[in-house]
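Shown here: the complex without one of its protein chains, the others still in place.
Chains here go by letter, A and B, matching the order in which they are written, and residues are numbered from 1 within each.
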Amino acid sequence: MERSARTPVEIEEQVDGDLGSKRMIVNFGPQHPATHGTLRSIIQLEGETVKSMDLEIGYLHTGFEKLGEFRSWNQGVTISDRMNYLSPLCNNIGLSVACEGLMGIEITPRCAAIRVILYELARLADHIIMVGLQAMDLGAFSVMLWAFIEREKMYDVFEAVTGARLTTSYTRVGGLFRDVPHDFEEQVRKLMGECLRTIQEMEGMLNENRIFRDRTIGVNTISKADAISFGLTGPLLRACGVPYDIRKSQPYCGYEQYDFEIAVEQEGDVWARYRIRVKEMYESLKIIDQALKNLPDGPINVDAPEVIIPKKDSHNHPTGGMEGLIYHFKNYMHGHGVQPPVGEYYRGTESPNGELGFYLVSDGTMRPWRWRVRPPSLYTFQAFPTMCAGQTISDVVSGLSSLNIIAGELDR
Amino acid sequence: MGLESWLPEGALTTRVEEVVNWGRKNSLYPMPFGVACCAIEMMSTLTSRYDLARFGAEAIRFSPRQSDLMIVSGRISLKMMPVLAKIWEQMPEPKWCISMGACASCGGIFDTYALVQGVDRFIPVDVYVPGCPPRPESLIDAVLKIQELVEKEKLDAHVR
Partner (left out) sequence: MTPVDLQQRAIAHIQSRFSDAFRRTDAHQGQHWVEVERSAIVAVLRSLRDDLGFDVLMDLTCVDWLGKETPERYSMVYQLFSFEHRQYFRVKCWLPADDLEVDSASAIWKSAPWAEREVWDMFGVRFRGLDDHRRLLTPVDYTGHPLRKDYPLIGHGERSNFPHYVK
């Protein structure tokens, strides 16, 4: 594939200079029904074949990393919600796992199990909507409506547990905001039953569908070497035959106790990614089932008063309520609060997109010195022109919908 | 008495303004300018559970030339503001705008260098919906308020 030109103006000059050429420039985005978010591609076409592609991002750049330096360690979780807005709980849990790693805190077993259940529910929500949107882009509108019904049921569960449908801000350093309601297991089991039936219906609609198969098999293929060099992770990497899943290789929140398989395919095309997402949804249901069966009792927050405020009448403090009151004060006063030791830490978690990593640098104060997010979408989108080389313009749409690019995470 | 007694059965008389406004308010064509998290709640509003089609706003059009209600859902950054302005210019009159969510209304939780602190600084907004993100019921309430606004308009409200 030819190297893409520098700017749209330069592309124009390249084309105009060759009078009588059949090249055409198509601007795809940033406001377009088929771009999932504010992404812009400037595609140079010859007939219907893509000759080169120039990408432009930054239409949702908010300054998260700068804002993270002005918020305390616990306030950062509110910013993390807004990054991958299809599965905000995954971002919350990823950030907390990184903060706890930086501070060397071990969370309680109950907290770990609840985090796993919510993480997998968020993964289900993300994958089901991605399959729905992928189907909608290729014409199967009903599949998207079915996906949204299931997502609404998951929103009900999230709302009962965290208080909000989308921007949950549920985790804290060392624990969670609050415990789950008493009918949590009942709600989740009901949801799991209905979700299973819907996923089977969606598969029945799409798996043997001639149109879906023709538009996804062999489309947007990427080789294994390219995928590794581009830093792809998650379903896209597993579609190329690399069986890498952070939940198995560097487990967090007790993932090593659960029995599940990693979905791997070999072709590296859109069809392989779709098969992997469907398989991961089934595996998520398995994990949630195991976690619910073995949900341990006990506290959800770590018993470390510098990090988590103790109850005001806590029995841990022999001097009665006074020490508890002092810890409350110190945790909330400006200049105090959660203060990690000086150092830095990088922790990646297996979000539905890929490896969502947080690189946190602490200088010992209540605010981070550097709050860096490693967004999986950035590296995925960077590989997109390579995947589209020589394909037709309709393959571009099909491929873009399979990448699971979230502009909030891409641009931060 | 009067004109009504001469008309055949089934004919009504009214003012042109009322008929025009009744037609406009019950068939708003929203253009979802979906940008960030609020776009997901807007998609929830448009799908089965919180069906916006019940209120006539079913035919969502992504082309500004064919729509009359722009729903700005999400945080508008420096790069996106010219795009938003261009799309607003391309929409033909009559047009209305809902600013959905805290970020579009006032910058939200992001008081940073990269975000426009409220789209109403640059384009005229009719209804603001608070929330981060607002619940689908709030968005439906906003569309109903737009319908009330449309109902009360004069015929020459959108003539320049």
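Going forward, a contact is a pair of C-beta atoms (placed from the backbone, for glycine too) under 8 Å apart; a residue touches a chain by one contact, two chains touch by 3 or more.
All values derive from a computational prediction rather than experimental measurement.
**Student:** Among the options A:142, A:200, A:250 or A:266, which residue touches the chain absent from this view?
**Tutor:** A:250
**Student:** Which of B:20, B:81, B:106 or B:149 touches the chain that is not shown?
**Tutor:** B:81
**Student:** From the list A:229, A:266, A:294 or A:394, which touches the chain that is not on show?
**Tutor:** A:229
**Student:** If the hidden chain were put back, which residues of chain A would touch it?
**Tutor:** Interface residues of chain A facing the absent chain: 6-7, 57-58, 61, 63, 65-67, 70, 101-102, 104, 226, 228-231, 242, 244, 249-250, 341, 343-346, 348, 355, 357, 359, 361, 363, 369-370, 372, 374, 378-379, 382-383, 386, 411-412.
**Student:** Determine and list the chain B residues touching the chain excluded from the picture.
**Tutor:** 78-79, 81-82, 85, 88-89, 111-117, 121-124
Quick note on the criterion: only the chains that are shown with their structure count from here on.
**Student:** From the mean C-alpha coordinate of chain A to that of chain B, what's the distance rounded to whole Å?
**Tutor:** So the centre of chain A lies 31 Å away from the centre of chain B.
**Student:** Applying the document's contact rule, which stretches of chain A touch chain B when the two form their complex?
**Tutor:** Per the touch definition, chain A meets chain B at residues 30-33, 37-38, 58-63, 66-67, 78-79, 81-82, 85-86, 144-145, 148-149, 151-152, 155, 165-167, 407-408, 411.
**Student:** Spell out the part of chain B that touches chain A in their complex, as residue ranges.
**Tutor:** Residues of chain B touching chain A: 33, 35-37, 39-41, 43-44, 47-49, 62, 74-75, 77-80, 83, 87, 109-110, 112-115, 132-133, 135.
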